[in-house]
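In this view, the complex is presented without one of its protein chains, the others remaining in place.
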Amino acid sequence: MRRVRRRRRAATGTVIVAAAVALLGGCGIQGTDVIAAGGPASFQAFLDREYDMLLFFRSPDGGLSPVIRSTAVSAAFGEGYVEAGAVETDGPVPTEKVVTTLLAGPRKEDRVAGLSTSLPLVRGGKVEVEPSPGGGVTARLPFALAGLDSTALRQLTCTIAYSQDADGQVVVTLTGQDGASRSGTCGLAPGDTGNVPAATGTGARSPWPGTPG
Amino acid sequence: MPRVLLIEDDPSVREGVELGLRRRGHDVRAAATGETGLAALAEFRPDLLLLDLMLPGMNGVQVCRQVREHSQLPIIMLTARSDDFDVVIGLEAGADDYIVKPARPEVIEARIRAVLRRIEDSGPGRPAIEVYGELTIDRGGLTVTKAGRPVALAPSELRLLLHLSAAPEQVFSRQQLLEHVWDHSYHADARLVDACVARLRGKIEDEVGSPRYVQTLRGFGYRFGPL
């Protein structure tokens, strides 16, 4: 009887002490987990679709980084950019030219920023872009698709998609010289579930792929 | 034979005691109340008064006081209870002894004889008259004077004083005094002694609070002197 009571008393004491510790403990400021807070920040990138090309290169972490490349005189960034006003008008830059520029690889300033490309270096050769029969666009490329990795395919897909459409929501079909064909969407925009590139099926389901860890 | 006046209200006790004492040769006169008893006193002239304490009308203690006012007649109280407070009051009022009822006539007679006993001579070679301070004791004439004036002492008081003064400064226990002065047993009621000492002091001492003649020795008893 007494032992039971003593045990009960001990239990009560433990509870009280635990409660006190829980209440009084955690004084000061503790660390937290990562907590999501609102959307991203949107900044001014001065993208002018009339003159500028949007190229996608490979960033060091394996993701894609968009790069704005002006068709205007473009030696130096900075002042030249401002004065690149009225040269070569007539609508958006043709997709063929954009792809050709992409295939020419990153420039010096891109490489300084750590950007690179997964595409083979192709000089010459013709790139043909025409609308696909079932909607979207088809690009015939002057090299074989077979040896390309998924980053290369996504570089091509996104560059073509954003060249064709400001929102990049275009199904792009790539056809190589070897006759291989891949089709998909870019899926880089937030909220967009991309299925790129469908044929290779790397399974990058993230809308913002390229950070596999 | 002694003449005994019996004052007792209960007829059977009165008759029984009267009969018993008369058979033993006493001249007994019986009275039923204190008033008739006091009236008979002058005419009958008894040697001794046997007095019931519980009387209708005038009670035994009152009778006792009234008798003591002008007489040193020996008085023995009859009482129903020895532990009664009345015993003390009766003794203080001047009674010499008491008997608890019921009592056999031989017991009553023994007490009567003890009270009436002649005070024996102190023996030869001793002056009949002794002087202690202001006190003069005449053993022959059985009188006591203080500063020349006679002191009226009841029989028990006189006998106590004579006994104590016969051996000045000797301590007597109350039990011894009961045996020698009252002819009681060693184990009798010591209140007899205390009451008698108190009465005696009241008559011979200058200050009862600090007695000169009859002194108390706590735990032992009484003694005469030293002066």
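Order of writing sets the chain letters: A and B. Residues in each chain are counted from 1.
By our rule, a contact is a pair of C-beta atoms (placed from the backbone, for glycine too) under 8 Å apart; a residue touches a chain by one contact, two chains touch by 3 or more.
Everything that follows uses one rule, which is that contacts and distances are computed from a predicted model.
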Hidden subunit of the complex - UniProt protein name among "Septum site-determining protein MinD", "ABC transporter permease", "Dihydrolipoyl dehydrogenase" or "histidine kinase": "histidine kinase"
Absent chain, residues of subunit A that touch it: 16, 19-20, 23-24, 26-47, 54, 57, 59-61, 63-68, 77, 81, 109-110, 112-115, 162, 166-168, 188-190, 206, 208, 211, 213
Residues in subunit B touching the chain absent from view: 10, 12-13, 15-17, 19-20, 23, 80-81, 83, 101-106, 108, 173-175, 185-191, 219-220
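Here is the rule we go by: only the chains that are shown with their structure count from here on.
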Averaged-CA centre spacing for the pair subunit B and subunit A, given as whole angstrom: 146
